[in-house]
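Here's the structure we're looking at; comments come further down.
Some chains omitted; the rest stay in position.
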């Protein structure tokens, strides 16, 4: 059975990544592509690497006839997303890739995003889209909120550890190294090749990154108490990839065991043998996440490192994975592409 | 129907790329992987990005039971390749990715490669693997010789022009820009990140690059007279991709028309609208080749630019395309992966 797909916000990187994945998906068919600022253009003009595909011309989202659509991916900027989604017809299944429906608490949303939520009712219904941990809810959901890419990486490293009581909750440090595509196709000086290549810097230092809202919500829910992690992202001269280095108190063997047990049957999450470390090189362009655990020379301290591709497993791959569940397809459909190395 | 595949030389980049492509191929199944220097190891140790695949352990090629193999890809260094291939059983279909069977003339081989050919009989039987131009012979061949990646790029730009008489034959200049993976996984100083990134240089200047043997052979055959092009490759700080800039005498419209006509029905070759130029960014990780034509301000001069991914369309993708033909599958099977951008 073929599912009819629309993408709103098709002119950004996550939009392009959705199309890349759907291009070889066995049962998804793209019926409409919207990007209001580029409406009227061919996708090949916006993303020439998609030239070989027979894609519909870009339109405004208002022009889409949603009667012929089963599921819509929304890859709009936050705030715009909630405005658009609240106007979409009721029958439509929606996977939102923005930040708008990740936080369940309107106050938390307002605190992290600086504005009141315009669709609080939908906010309550939305299911948090970290597939491996919300599978059943996602399968039944109308609206799934894709997670932050940093938030996904950190949670893959830490959720099973918090759930298993394998680590201390008061001294978790997450140091992230992020590729630049996570910042989107935005014209900012620090994203220019001349400014970004050949160097690195931290950003959003001190606990100001919005993905902390997701960590707070999720980790506290698992632990049954408030958990606050320290989280510093760094911008690296690479396009794709997030490497999360988590410093935790706990026995390395216990930590490794908890992760291995949690992900034993997961098709996309691979826990490496004890002491091995993953690399973003080895997941690029794929929906896989590699996780490694090593004990520190300081007793009772462990390092957990998780690697994934922010555009795929961290965003559009996750979105397709969720759409598969929502549409009754195999969860892995269209997502077994091997990483592109070198 | 599932075809049983072996790969000899699986520890290099073209070997890894074959596995990446076959991983999502609908009817190929990898039954044996050989890499004599790494025999006994798991592929995940050699290429961790293939960790998620259930692959046979690496063996020596002599250990393979070829009775259970339908087609063998050979990704060995040149010279070694001819020695191994001449010992393979007769029933086996072979796609060779080395340089050993590209030149039909033993003297030309000896001149470019510096040694006498050790399997001249097979050399005569081998079909040159530029799929779009040798389709019928490839479908019937036992042994197909994959082309040089530079040689493929230049030929996609120029063959239809020579065939159509659209350009002068005595002043063709090919200036190539090549990613580093074409040099293989070799421990050479100039391939180190610290030496290669952030700069560029020409190499094999003056008509000494071995792929010239292929240009000479093929262009002369098409033209029915000797054709000698000037060809300078440049090493660029990027992993994948070849951009060939061809300077030719001829009318741009005629040139564009000849290419558009030749590739009108080709699934992997895309001729851009007149005056547009391709980019290696837009074919990375895919089997597509984009070609653009522009007239120069100097009357009667045109520039043809072709872009492809050296590991895919220039090597392993071409090899799978040829294997599809040899095994009676759809030529595009497993090869419609969209480029990975950004």
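The chains carry the letters A and B, assigned in the order they are written, with residues numbered from 1 in each.
The working rule: a residue touches a chain if its C-beta (ideal position, glycine included) is under 8 Å from a C-beta of that chain, and two chains touch if they have at least 3 such contacts.
All figures in this text were calculated on a predicted structure; none of them were measured in a lab.
*Asks:* In total, how many chains does the complex have, if 2 are shown?
*Replies:* Assembly-level count of identical protein chains is 4.
Definition applied: only the chains that are shown with their structure count from here on.
*Asks:* Which of the residues in chain A end up touching chain B in this complex?
*Replies:* Touch residues, chain A against chain B: 13, 16, 19-20, 23-24, 47-53, 181, 197-198, 239-240, 267-268, 270, 278-279, 281-286, 288, 290, 336-342.
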